[in-house]
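Structure first, commentary second.
All protein chains but one are shown in place.
The chains carry the letters A, B, C, D and E, assigned in the order they are written, with residues numbered from 1 in each.
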Amino acid sequence: MFDSGDTAWILTSTALVLLMTMPGLALFYAGLVRSRNILSVLMHCSAICCVSSVLWFALGYSLAFTEGGAYIGSLSNIFLLDMARDAATGTIPESVFFSFQMTFAVITPALIVGAYVERIKFGAVLLFSSLWLLLVYVPVCHWVWGGGWLADMGVMDFAGGIVVHVTAGISALVIAIVLGNRSKFPDQISPPHAPWMVMVGAAMLWIGWFGFNAGSALSAGSDAGMAMLVTHLSAATASLVWLTIEWIRFGKPSLIGLVTGTIAGLATVTPASGFIGPIGGLICGLVGGGVCYYCVDLIKVRFNIDDSLDVFAVHGVGGATGTLLIAFLALESMSGVGLEEGVSSISQLKTQIIGIGSVLVWSIAVTLAIIYITRRLVGLRVESEDELEGLDYKAHGETGYNL
Amino acid sequence: MFDSGDTAWILTSTALVLLMTMPGLALFYAGLVRSRNILSVLMHCSAICCVSSVLWFALGYSLAFTEGGAYIGSLSNIFLLDMARDAATGTIPESVFFSFQMTFAVITPALIVGAYVERIKFGAVLLFSSLWLLLVYVPVCHWVWGGGWLADMGVMDFAGGIVVHVTAGISALVIAIVLGNRSKFPDQISPPHAPWMVMVGAAMLWIGWFGFNAGSALSAGSDAGMAMLVTHLSAATASLVWLTIEWIRFGKPSLIGLVTGTIAGLATVTPASGFIGPIGGLICGLVGGGVCYYCVDLIKVRFNIDDSLDVFAVHGVGGATGTLLIAFLALESMSGVGLEEGVSSISQLKTQIIGIGSVLVWSIAVTLAIIYITRRLVGLRVESEDELEGLDYKAHGETGYNL
Amino acid sequence: MFDSGDTAWILTSTALVLLMTMPGLALFYAGLVRSRNILSVLMHCSAICCVSSVLWFALGYSLAFTEGGAYIGSLSNIFLLDMARDAATGTIPESVFFSFQMTFAVITPALIVGAYVERIKFGAVLLFSSLWLLLVYVPVCHWVWGGGWLADMGVMDFAGGIVVHVTAGISALVIAIVLGNRSKFPDQISPPHAPWMVMVGAAMLWIGWFGFNAGSALSAGSDAGMAMLVTHLSAATASLVWLTIEWIRFGKPSLIGLVTGTIAGLATVTPASGFIGPIGGLICGLVGGGVCYYCVDLIKVRFNIDDSLDVFAVHGVGGATGTLLIAFLALESMSGVGLEEGVSSISQLKTQIIGIGSVLVWSIAVTLAIIYITRRLVGLRVESEDELEGLDYKAHGETGYNL
Amino acid sequence: MKMVTAIIQTHKLDEVREALNSIGVNGMTVTEAKGYGRTKGHTEIYRGAEYQINYIPKFKIDLVVDDSIADNVIETITKTANTGKIGDGKIFVWDIETAIRIRTGEKDQQAL
Amino acid sequence: MKMVTAIIQTHKLDEVREALNSIGVNGMTVTEAKGYGRTKGHTEIYRGAEYQINYIPKFKIDLVVDDSIADNVIETITKTANTGKIGDGKIFVWDIETAIRIRTGEKDQQAL
Partner (left out) sequence: MKMVTAIIQTHKLDEVREALNSIGVNGMTVTEAKGYGRTKGHTEIYRGAEYQINYIPKFKIDLVVDDSIADNVIETITKTANTGKIGDGKIFVWDIETAIRIRTGEKDQQAL
């Protein structure tokens, strides 16, 4: 009934995508903050992982993936009450599809952590993330992947350029602005306390991303194979782009620079990974690496916004860039899968822009509303003294390093 | 001849379960001790991994999984002398089944490490673990999974609630009592030296556990899919239970608390993972999280037993709890696979109690005997000065951090 | 068209082999150096990963794996221009075969990092590694695996004893000699700054090696199963050999010793893993553990060569040892797959020696030439002051630990 | 010249340094320390059991200054490092005989 | 007042602190240090080669006490930190001029 090979690969991919958050992203972010906030960042990622999993089970999956309307699914499968043990999604068990998608619902709100580290209340993290999952992620997921209106319109997003990276990236920017800068930003900011940890996290993200993108084929064949290939090429290329820029600009290429490039390349290729060919992967890396580098500067230095770990500039911008590139790189002449019969690059580009634009608007509006609610109910920001002394002890009663 | 998809999944699961010990459990435990004992803990786990692998190959696998009597298998397949290159176990090669089971034989004695850290002789670790593998784990494995008397009786244990967690948990308690408390327990005990490392280890355990539980289906289909799903739900739920209790009780939820909950949820769902449905997973997490939290307190604070890293309270109690819950959660009305024809929850519960009880008795008795032998042959505990100065340098001539 | 199970396993193996470098090997090496060079080592591994991936795509794969002559392939498939989206290699998509092989092209030059840490220029790392990949690895890969002259001659190398370990090992020795010893070698050398990190890296290498060796079967069946089994047994056994030698010789078995044994066992079994049986795995571990231990001493203490992290003694010697052992362990009487019709152990041994010998000569000669070029173009060694102050800040402008 | 050694709360370091800069003191050496005092350390919770952390992380600032500005320095530190809560720390002062700048070999006042 | 600086074996810290508490000394500041002395460091083995670790981890305790109890303090430390093996450490004592409690501005005896 099921294809055991496809199933094996999606089971594996589920593990790989969970690895991206636990502990990949957690380490990536934790190494970038001061040592007195390391545990709080790990805690944010871990707690979001748990809360999102339960909410996905309770409500999210049903609302995103059952047939319903153009804007939201139905409540028919809440708590998986409607799922038989051996129900199928394509060639794999629905239980596997559920779990695979759950790992996406875990990492997306966790990405936003990078925007508010070192100064947010733990209660606010939980409340914000829960509401955000249900009110931003789940609807958009339905629009694009659950048969909603953007899917109908022909928006192409293979593994989450819009659904994951644009939603998280823009919401990160919004919360960073509302929350305000860290007390010493930008002049006196401390350097990342453990660049080695950032690299380890990035490596795990890289590997996990194989599950993210190649798993999104929902089968173990040449679609998955090509998705993995282009994912890797984009990651490697964008890393080199970043390294080269830093080398030229500062004379010293940094480890954190290189791995930031990796993530930029991965975010950029994500929406495109199932549609493009090898050269397309290379191009995603080149463009994504360059554009994201530029945007980090723009947001932090030019606009002075403390999106602390550059969620918007790397994920949001990367994801949007890749989404737009699809219109050209998916062409058969680029060894891509081709666009729909009768669709040109320009018309697909318009569709992609509509997709990104509408999700942008929705994400900003709803995120603002959620922030408002969160502020009213539990408050957003810790006392400035707690910020100075660090959230590890102040919020969690622990200290990161007792050497 | 073989199903390549099933085989792919069990090959992957073998890697995942090895990841649980190397380096998952090793890091989980190492972060909890003082910095001067970090290497000794990693060494315990690594050495046990190596010794157990070789013993499993030499003797264990044959004794556990060949037909023999009700109590022990035969010696017919020692050193795999009886296994053809292309022998099959179900739909997968026997070589894969052997390796998968080997990773269970690796982690089970390694779990016990948590009971005797910071004060045991390295020689005692090796001798104790070797004897324990052959005299406790192997027989019980045969009883439950190798066609032994508990299997005949109908004991249900999908992935090792009894075979892994009850055996290791109760033996941990025994050796903790016999060995005695660490010199400064409980008043002056040092805090975990690296909570971040505990979290990383826990994350790897979580991911590896997908292989542990979903791999135990020995195939890549809906059984594996559902096992993974309930495993994840239980882990996430128990984490939140622990977090909530700490938040209410102390005002500060801790990272170590959350991830301890994760492990409690995983241990609890293990025996049940192949039999229950999604709601069952949630219940395993709720019950397991609460019960294990209570037992940590009970053992350490009330009974003043220095089961240093709470092996009994988390693994033993969790595994037993899940084993009992099966009687109810496996019902078809709970979306479980159902009990055997004509078996009621109550009668299954009795069977489960007999299973746990008999393994408890056997584990205690044999562990005591092994401790006695170990003490006679190599001694158990290091000099108190060595305990004070730390095992890293004293036993292994190395220091953990040279910053 | 494709076997989805085989494909699933090679997709997974690709992720596993990437894990070996990122972050496995990177951590293994980084923990062994002084804390002020940790980031430079991670940077070397990361940058080599990216550069090698792009070069493999641009040129390497085509030159190694297209039909061409006995000595090198053709340029027909550069940039994968010649590969259809659904092209096949055996039962799996060619895109998957490409990616799997790419991860080998990533780790092989990264292995050499261990020879030149703490004193090399970053530019030299990039240039040397790029040239080395194209001029040493790619040709040898073609000779042995791409249908070249060594393949024709019947050289047996399942997963890279010659192609990976001998090439990297001997080139490491050459560059270590040319570069010269670190300023304080051997008397005043600092101890590994983070043995725990070495262990974590080794554990990831171990697990990743399952993909390396069992993935080299290119299918998910009993060949992969047996390859994984013997890989694990050799690793475990060699670890115990190393532990035992240290225990006897110094009274204190060290963690770094144990895990070095692990790597020795893994390198040794690599070429043999697809040809031998379980007892063969045990023997690989016994022999490889002992021989590599002896060679570490020989190179460092006797010959006073600062092959800093023992790349030659562990990888080169291990790989060669395993390559030779095949002649005996592959016999059917040893439960191996058997030698070719009419080939005896002695004649196979001769073939293996020719294989190792010719690759040795080629590697030495070409490596010397590459070093010459590199020295002319970018220089090899940093200023002695930079060496003293550490490469992290001097070359990359970052510091590893800001606690 | 005087050695002024101040033990302060870790989160006050930047403020104190800036205050000292503003009165013209630019050189100082800081070490991490653990303090024991009236503040009996904090408690951490580990798996349900509260236990005592006996030490509190502090920074120790070593400052060698000319006699003439010693009082000003002491006052500045006292003011800036003060939070009014137990554990704010101490300042200890003693005479030193010689100061040398390694780079130039300059002595005493010139060396500061 | 006197500054009593003791360099002791790391595993003796708790004992020394408790002994000092029991004679009424409750304030002290501890830093991690590396000692070089007669004990020439220990050897570690790294992949078969023994090599020298030149330094030994020590704790340095800084204690400012009233002149009247200095001798008692010194004796207490000497007794408690003693194991009789090389490397037990040293105590150095010198006069200090002023002590200030940052929280209150109290001086000298009142500040301790």
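Convention: a contact is a pair of C-beta atoms (placed from the backbone, for glycine too) under 8 Å apart; a residue touches a chain by one contact, two chains touch by 3 or more.
Owing to the predicted nature of the structure, the values given are computational and were not obtained by experimental measurement.
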{"item": "Residue of A:Leu150, A:Ala227 or A:Val296 in touch with the missing chain, whole complex considered", "value": "A:Val296"}
{"item": "Contact with the hidden chain (one of A:Thr7, A:Asn37 or A:Thr260)", "value": "A:Thr260"}
{"item": "Given E:Glu32, E:Asp66 or E:Glu106, the one touching the chain that is not displayed", "value": "E:Glu32"}
{"item": "Sole residue of D:Ala49, D:Ile69 or D:Ala111 that reaches the chain not shown, by the stated touch rule", "value": "D:Ala111"}
{"item": "For chain C, residues in touch with the removed chain", "value": "184, 188, 385, 388-389, 393, 397-399"}
{"item": "Chain not shown, touching residues in chain A", "value": "186-189, 191-192, 246, 249-250, 252, 254, 256-257, 260, 293, 296-297, 300-301, 310"}
{"item": "Chain E, residues in touch with the chain not shown (by the definition above)", "value": "2, 5-8, 31-38, 54-55, 58, 60, 74, 77-78, 81-95"}
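Criterion: only the chains that are shown with their structure count from here on.
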{"item": "Length of the line joining the C-alpha centres of chain A and chain D, rounded to whole Å", "value": "44"}
{"item": "Inter-centroid spacing, chain E versus chain C (mean Cα positions, whole Å)", "value": "49"}
{"item": "Chain B-chain C separation of Cα centroids, rounded to whole Å", "value": "34"}
{"item": "Set of chain A residues in contact with two or more other chains", "value": "3-6, 8-9, 12, 220, 397-399, 401, 403"}
{"item": "Multi-chain contact sites of chain D, meaning residues that touch two or more partners", "value": "44-45, 53"}
{"item": "Chains grouped in pairs wherever the two touch, ordered by label", "value": "A-B, A-C, A-D, B-C, B-D, B-E, C-E, D-E"}
